[in-house]
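For this depiction, one protein chain was excluded, whereas all remaining protein chains were kept in their positions.
Let's look at chain A:
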Amino acid sequence: MREENDNQSLHSLKKDWEQLESLASHERISLHAIQEQLLIQKQKQKKAFRKELCLFTLTALVILTIMATAILQIPALFIAIEVIGIIVAPISFIVFHYKRKKEMFL
């Protein structure tokens, strides 16, 4: 009985979904429109790559400068940075990994 009711309700729901599909005003997308969007995306990707490369180089330079200064001027600070890095890096990786996994299951 309960199953029959469920089937009936799900059947009406299916009908609603079909009605919703019939309301959609979208037309068949043209190949030209898709290709145009791909072209825009490629340009965007190129731009993003250049930006990322610049940022990466800049960050690497800053880090290298700090490390070189620390090694030459304050060796104790250099050792402290290394130790903190060894401890903090795996912890933050685990935390972010679990946070992401949890979000995906939500």
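One rule holds in what follows: a residue touches a chain if its C-beta (ideal position, glycine included) is under 8 Å from a C-beta of that chain, and two chains touch if they have at least 3 such contacts; residues count from 1.
Keep in mind that, in the parts below, contacts and distances are computed from a predicted model.
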_So one subunit is absent here. Using its UniProt record, which name fits best from "RNA polymerase sigma factor SigY", "Beta sliding clamp", "Glucose-1-phosphate adenylyltransferase" or "Acetyl-coenzyme A carboxylase carboxyl transferase subunit alpha"?_
"RNA polymerase sigma factor SigY"
_Touch list for chain A against the chain that is not drawn_ = 2, 5-6, 9-10, 12-17, 19-26, 28-31, 34-35, 37-38, 41, 45, 103-106
